[in-house]
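Once you've had a glance at the structure underneath, I'll fire off some questions.
For this depiction, one protein chain was excluded, whereas all remaining protein chains were kept in their positions.
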Amino acid sequence: MDPVQAAPGVYEGAANVIAAGMLLIEFGMLRQALARDQIRLYMAQSALLSVLAVVIAADRNLPELYALAALSAALKVVAVPLVMRRLLGRTDPDEGEEAPGVAGSHTLSPASAVLAGIVLAAYGFFCAGALGIHSPDAPVLALALAAAMVLVAFGLMIVRRDVASQAIGFFTLENAISLAALVVASGLPLILETAFLFDLLVAVVVFGVLIRAHHARAESLSTADLTRLRG
Amino acid sequence: MSAALPIPVIQLLQVLTVALAAPGITGVIAKVEARLQGRRGPRVLQPYYDLAKLFRKEALAPEKVSWFFLAAPLIAVTAYLTIPLLIPVLTSYGLPLGYMGDILGGGFLLSLASFVVATAALETGSPYAQLGSSRAKTFSAITEPVVLFVVFTVALLTGTDLPYALAATVRSSAGQVIRPAHLLAAAALFMVILHETGRIPVETHTGTNEFGMIEEARAFEHSGPYFALLKWGSELKQLILFTILADVFLAPWGLASTQQLGAVILAIAALLAKACAVGCAVAVIDNSFAKLRLFKITEYVSAAFLIAVLGVFTLYLGGG
Partner (left out) sequence: MLGVILVLLIVPLAASLACALLPGPAKVGPAVTGTCGVASFGLVLALVPAAAHHDLSYLSYLRVDALSAIFLLATAFLYGAVGVYSIGYVRHHGRGDHYARRFYAGLNLFAWAMLAAPLMNSLALLWIAVEVTTIISALLVAIEDTDAAAEAAWKYVLIASAGLGLGLLATVFAYFAGSQVLGEHYNLAIQPLILAGPHLAATPVRLAFLLALLGYGTKVGFFPVHTWLPDAHSEAPTPVSALLSGSLLAVSFYAILRFYQFTAAALGSGFPRDALLAFGVASLLLAALYVFGQRDVKRLLAYSSVEHMGILAVGVSFGAPVALAGVMLHVLAHAAAKGNAFMGAGVLTVKYGTKEISTMRGVLDLLPWSGPLFMLAIFALSAMPPSGIFRSEFQIVYGGLAAGHNVAAAVLVVLVTVAFFGLTTASTHILFTPAPRSLSAAAAGPSDPGEPSAWMVVPVVAGIAALFILGLHPPGQLIDLISRAVTQLGAVR
């Protein structure tokens, strides 16, 4: 490996920094105990995604992406967190703001989870790099960061035992895939991207309905007791 | 003023600047922090007066310590004073003694000083001093690799270990400033600095909180001139780390590129300004966050480790 590397151009460097920031927020979610903190991190991550869309739109001259960035921000930074907060907040208004069963639901302590996440991220990162997907438009680094983020999002869903964190972990998985899509498929027709976004909103609503159903039965959001169906 | 200073003088000036300015930076941070809290705060030159007072006091030592206990502060200060010879403090070109050691050597000297002080504290047998040493070394087990990864980032970015080369690279284009590896390494180094200088969120710098002390506790048993040397040593460490962060990573501008006296004086002023800027950032962080509970500090240092590892990874595929 050539030690002295030329610096990437300003746009590419900015895109890579934003992708790295999204990955770091993903790691940050491994640490958060409270649902509302996770939702805030999700908002930050989605905001970064929209900023990246703007950067790519400016770099490659795709005016459609500006519209996509605005729509994505409206949906993922405003609408989805609003829906999630309302669903989680109303689960037990007597107990104040916090949803029960979320806080203690780590199976690994945050530091161990971060170290495990580093291993997962390294695996995804170097696998994606080894694929050797070269294209003048797609920075390999951002794609590898997206692959790492997908794996860490799966890790996040595995490590937490309560339905709210699992759902939010799934939404960050969708963010990671959107990051990969922005890097590799930024020319996808706008109507298809819009359809994806609205589909996500519907999925959020359905997730919320099921979370409410779960909470109504189990009085808590933890899945530790869901052991009825086996074999 | 167009007098050209001879190189050895500039080299000496590097050491002197760091040695003399270090307590002042501490004073500035304390003042800024007090202002942010709405107080008037101590005078900026207060640390100098403190050191002077301590040098006049009597030195006591516990009964059963050996010569090492008294030598440790001297070794530490000597190590700290050697580092300004190796890193870009005032100049953008390498000075002769600067090739004595690269950035890895600088890291080694920092660790040496820290190790010596911790061992001396262990020697005393006093509970608080031992507590501080053991905690400091435990967390160092994670922060030392972070420093190493930061060094690796420097090495991968420039092909050499010399901090001068990295400073030159960063100055060369805007793309170099914004590249992920550089920003991530700088962020990781900043988190390590907060840990090494004993600031929030690792430790409260003001006042002694026995159950949370790490840095402060190691100096518990020293007194008089030795205590003054330890205090000065930690202030030196602070300024050195700030200098590395500012002059190598974040803002390597304002360094003298010639031997002219005017350029050198400008460089001294720039260094002090940059150190104060970093100090203000530290003060703001001090006032914005709470100290982490002891077992949560592992999360903090593992986050620093994560950022450093990510910085190295991003270099492996190009585009970082």
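Quick notes on this structure:
A and B label the chains in the order they appear, each numbered from 1.
Rule of thumb we're sticking to: a residue touches a chain if its C-beta (ideal position, glycine included) is under 8 Å from a C-beta of that chain, and two chains touch if they have at least 3 such contacts.
Just so you know, these numbers come straight off a predicted model, no measurement behind them.
Under the touch definition stated at the start, the shown chains contacted by the missing one in the entire complex are A.
Interface note for the absent chain: among A:Leu34, A:Ala67, A:Val83 or A:Ala181, the touching residue is A:Ala181.
Mapped onto subunit A, contacts with the missing chain fall at residues 131-133, 135, 138, 150, 154, 157, 163, 166-167, 170, 173-174, 177, 180-181, 184-185, 187-189, 192, 195-196, 199, 202-203, 206-207, 209-210, 213-214, 217-218, 223, 226, 228-229, 231.
By our rule, only the chains that are shown with their structure count from here on.
Within the complex formed with subunit A, the subunit B residues making contact are 155-159, 173-176, 178-180, 183-184, 298-299, 302-303, 305-307, 309-310, 313-320. Per the touch definition, subunit A reaches subunit B in the complex via residues 1, 3-5, 7-10, 12-14, 16-17, 19-20, 23-24, 27, 31, 110-111, 114-115, 117-118, 121-122, 125-126, 129, 139-142, 144-145.
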